[in-house]
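The structure appears right after this line, and notes come after that.
The other protein chains are all here in position, but one chain of the complex has been omitted.
Moving on to subunit A:
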Amino acid sequence: MHMHKYEKIWLFFGIGSLFLFLTIVGVSAFAQGNQPPSCLTTIDPEKVDQTPPFNKPGLVKTGDNEYQLNIVASAFAYTPNQIEIPKGAKVTINVTTKDVIHGFEMVGTNVNMMVEPGYVNSFTKTFNETGEFTILCNEYCGTGHHLMTAKVKVVDKQ
């Protein structure tokens, strides 16, 4: 099949940049560990309150400067909903839901994940600046969906 010379040039550069682009995305994901939240841990959604660590949701220190933040989502709230994180902390956020699907978005950061019944989702972030972040639900979950929110304060260590 015949292709015009200009079209060949056009496609050559188009497909070339496509592969460059996919390589960048791939290297970032697999070599530098920038994978999207894809936790494979499962949980019984009706027994969240009895299952550790979600039986005691909140911030837990796990290492020198390392923390776990365990959060339970349910219609239409996050538990806990007022969170303080020391500046510089590396925090692994684990979230699960007791009922329907929710979102978990920390506005202004890359923390953005789906929270689905039966699964834990997880993302790790280091908080290098002090400040306040809004957490909100960005997946429709019912009438109170737009009221579902929590607050994170990153504070100076004393």
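Throughout what follows, a residue touches a chain if its C-beta (ideal position, glycine included) is under 8 Å from a C-beta of that chain, and two chains touch if they have at least 3 such contacts; residues count from 1.
As a convention for this text, contacts and distances are computed from a predicted model.
Per its UniProt entry, the chain excluded from the display bears the name "Cytochrome c oxidase subunit 1", taken from "N-methylglutamate synthase subunit C", "Amino acids ABC transporter, permease protein", "Cytochrome c oxidase subunit 1" or "CbbQ/NirQ/NorQ/GpvN family protein". Residues of subunit A in contact with the chain left out of this view: 1-4, 6-7, 10-11, 14-15, 18, 21-22, 25-26, 28-30, 34-46, 75, 99-101, 103, 105, 107-108, 110, 112-122, 132-134, 136-147, 149, 151.
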